[in-house]
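Let me give you the structure first, and then I'll get to my questions.
For this depiction, one protein chain was excluded, whereas all remaining protein chains were kept in their positions.
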Amino acid sequence: MSTSTQAGPGAGNSDPYAAGDGYGTTDGKVFTVTGQDWDEVVAGLGEAGDAERIVVNMGPQHPSTHGVLRLILEIEGETVTEARCGIGYLHTGIEKNMEFRTWTQGVTFCTRMDYLSPFYNEMTYCLGVERLLGIEDGDDPVPEKAQVMRVLLMELNRISSHLVAIATGGMELGALTVMTIGFREREQVLDLFELITGLRMNHAFIRPGGVAQDLPDGSLDAVRDFVKLMRKRLPEITAMCNANPIFRGRLEGVGHLDLEGCLALGLTGPVLRSTGYPWDLRKTEPYSGYETYDFDVQTWDTCDSYGRFRIRMNEMFESLRIVEQCVGRLDKLVGAPVMVADKKIAWPSQLSVGSDGQGNSLEHIRHIMGESMEALIHHFKLVTEGFRVPPGQAYVPVESPRGELGAHVVSDGGTRPFRAHFRDPSFTNLQATSVMSEGGMIADVIVAIASIDPVMGGVDR
Amino acid sequence: MNAVSLPLVTGPSLDSFGLDTVWVVLLKAVLIFAVLVVLTLFNIWFERRVVARMQHRIGPNVNGPFGLLQSLADGVKLALKEDIIPTRADKVVFILAPIICVVPAFVTFAVIPFGPEVTIPFTDTVTPLQLTDMPVAVLFVMAIASIGIYGIVLGGWASGSTYSLLGGLRSSAQMISYEVAMGLALISVFLFAGSVSTSEIVAAQGDLWFGLILAPAFIIYVIAMVGETNRAPFDLPEAEGELVGGFHTEYSSLKFALFFLAEYINMVTVSALATTLFLGGWHAPFGIGAIWEGANEGYWPLLWFFGKVFFFMFIFVWLRGTLPRMRYDQFMDFGWKRLIPVALGWTVLVAVMRLITIEETFDRQSLLITLGVITGLLVVAMFVPSFGAARDEAETEEPDAPAKPAGAFPVPPMPATGAVRGAAPPLTFADSGPRPGPAQAEES
């Protein structure tokens, strides 16, 4: 480079962008990220006679790599001859942080992993903790209303997550209207979430032992309206995409991966179901009473991106069916408890909407501050220290919109997890990137990635 | 203004040009320049507003009335941005590229007829509403427009970045591919007009637009013009989903603005050319000229002309709001394997038909209209096999399942029904019943 003469001492071999003296710029330090076998790739490129090889980084700062996924592509003209993933640009240390928080606080952390399907993160973690606590069954199980509410929220979440998958996929194809429509519908779901949990994303609503709060007034009607609206609008999206020859031409036969490949790489979710194998944990290993709901597992037989798109569309309709059944059940469960009765586990603080729109339940505060010293001590101990979980380990996977999402929670008997490790489907499914995209064109890589629908928050955790 | 009575209702011919004095030429050149710049600012706003409506958004509505000054504000902002020349760029070519791109975009408009001969207000000078015309005007447009491609290719090459290079390569291959189809589509227009001069082609469409009698050529031209201008669904050179920004990834400040300007002027140019060649140019549409004498005189034709141009602009925006981007190979296939054969076939067909009608005096218009409709249907039909073929490919990939090589990864048996589209029967496991799990806990 022509500017290398300005370099500081030792510039010949050191990273010119390394943090430190900050030379080479007039406005602050420049940081770059390296990693994996990138240095070897670069070294290999420098050799003479290798002029044919063009290696290009797609991502992390790229419009269509779903956040900060980095793809290292070796290209020949328009054809991709080799593709590798680089991950880690969104590492947030969630799993490690959870080891330093109580079991209940863990929910608040893990909900932020896969930010498009927060309820599933909470759910698999809570199922694991509940299994360790032994409150799945027995005298004081997680109450039925909590289970139904969890199913309701998860299925709504599946709709919103699939909508984003289709919307961003459409955007990456250049169909911006698909994107705006998808996000418009997702907004409806987020409004429901806000109504029910108080937050649009990162709810921390599902807690070990139940859910944080009861349904607010009018929420079931809102859900009913939503279902009605979606039954009208989802077919419109389907029609808009299916009738479009360019859309089909871009998706069909792209990102092919058969059953054998899926199993060898541990792929789950729509990618696996696009091979025609109806593997859905809601059916094969039901949790939260999924076996009592009437719904079908959606599959396709083409093993390609188009099949995955159709599966996502169909699954949204199935989710609407489940949501309707949940609403029917919740109608009969007005006033039922939503948290285990065990006061050693149930979160003591009660919330109620005050005149300012939010806040603690004044009644509860009066109780602990003015009436019962024991209640105050109990409240204080449970909130600051948390409850103890018997030693052991548990892994209860759930079927997230992207595939099998599981939390391996290990307890040493303390008030904090000894280890919480998540098997995130985005991470596992990303392994298929090279298989799906090598030999295709650059544009196909984007489609293949979009059909996997990875969420980098979940990949890097 | 309507004082001038023209000898021909159909407008000026080639003889009307080359008579202007210097100051009239300069005035017209400045006006064309100003119109193009203002039209670009307007079109950017127009596109953003219209596409916003299609996407249930509002679009820019803050700066100026209805947000009309938004593009101007963007332009000023771009001027205040740092002008970056990457270290790996070839500096001379890098700076030249946007200039090469934008100058031809302006120049092509020299031969576009805006209207008939008019008197310039406050003077006695009579002049056609067109800077100049020449015997090869349409070829002039195509030739000059091709020079603009150099700007894109050189800009992509000189940036020294892989994305830019790919975008530049794509655009060169794309533009030359669609130029063939475009050129072939124009042949039938020349054939009917008997001229390549824009003003004479407009004059030849006094009674019937070529867009109606030469509908297939019109359709081919419209498809090719979208491809020529790098617009969705053919916006591969700047496919932001793949190539970030394509050829202008490395450009910033006003250099980027020049590329942007060139793209929008090119859109107007191809729209204006389409108007001139197929939609009767500045002639009043829908037979308005028949009921209202003055519709094709004075400055009124400007209204019809720009109305038709905005019709095409709307088509551009509509396409962008509706269609995803094509893949590169599909795009090239479409150009080389569908558009060109159809255009070739149409050219021969139209020549034969015209000769028959000339020699043997059939009712040529009704004949051509029927023929046009039939061929138009054929053109529509050529879209159909494109995804039919894709489906075939998907199906041919299927029957590799039975022969599993030894040592292949073991797979579980598929359900009895095999792979299905839609609701699948649940998996059943032969060895055991439902597994003990939280499910049973629920029931107790």
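Should a chain be cited, it is by its letter among A and B, assigned in written order, with residues numbered from 1 in that chain.
Quick note on the criterion: a contact is a pair of C-beta atoms (placed from the backbone, for glycine too) under 8 Å apart; a residue touches a chain by one contact, two chains touch by 3 or more.
To be clear about the criterion, contacts and distances are computed from a predicted model.
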Which name from "tRNA modification GTPase MnmE", "Branched-chain amino acid ABC transporter permease", "NADH-quinone oxidoreductase subunit" or "Nickel import system ATP-binding protein NikD" does UniProt give the chain that's left off?
"NADH-quinone oxidoreductase subunit"
Looking at B:Ala257, B:Leu371 or B:Ala424, which residue reaches the missing chain?
B:Ala257
Absent-chain contact - pick from B:Val103, B:Leu212, B:Leu302 or B:Val411:
B:Val103
The one residue from B:Glu47, B:Glu117, B:Glu179 or B:Asp235 touching the chain left out of view is B:Glu179
Checked against the full complex, the residue among B:Ile120, B:Ile187 or B:Leu302 that touches the missing chain is B:Ile187
Residue among B:Asn43, B:Gln205 or B:Thr249 touching the omitted chain:
B:Thr249
Give me the subunit A residues in contact with the hidden chain, please.
3, 16-17, 24-27, 30, 32-34, 38, 41-42, 45-46, 51-62, 65, 70, 76-79, 441
Going by the touch rule given at the top, which residues of subunit B touch the chain that is not shown?
14, 17-20, 25-26, 28-30, 32-33, 78-89, 95, 98-99, 102-103, 105-107, 109-110, 131-135, 139, 157, 159-165, 169, 172-173, 176-177, 179-180, 183-184, 187-188, 190-191, 194-196, 244, 249-250, 253-255, 257-258, 328-329, 332-333, 336-337, 340, 344, 347-348, 351-352, 354-355, 358-359
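Assume only the chains that are shown with their structure count from here on.
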Can you list the subunit A residues touching subunit B in their complex?
1-3, 54, 56, 62-64, 75, 77-78, 127, 131, 136-138, 141, 144, 147, 170-178, 180-181, 184, 244-250, 252-253, 256, 258-261, 263-264, 273, 275-279, 283-292, 296-302, 304, 306, 310, 314, 396, 441-444, 446
Can you list the residues on subunit B that touch subunit A in the complex?
51, 54-57, 87-88, 162-163, 166, 169-170, 232-233, 235, 239-244, 320-330, 383-384, 386-387, 390-391, 393-394, 397, 401, 404, 408-412, 414-415, 418-427, 429, 434-435, 437-442, 444
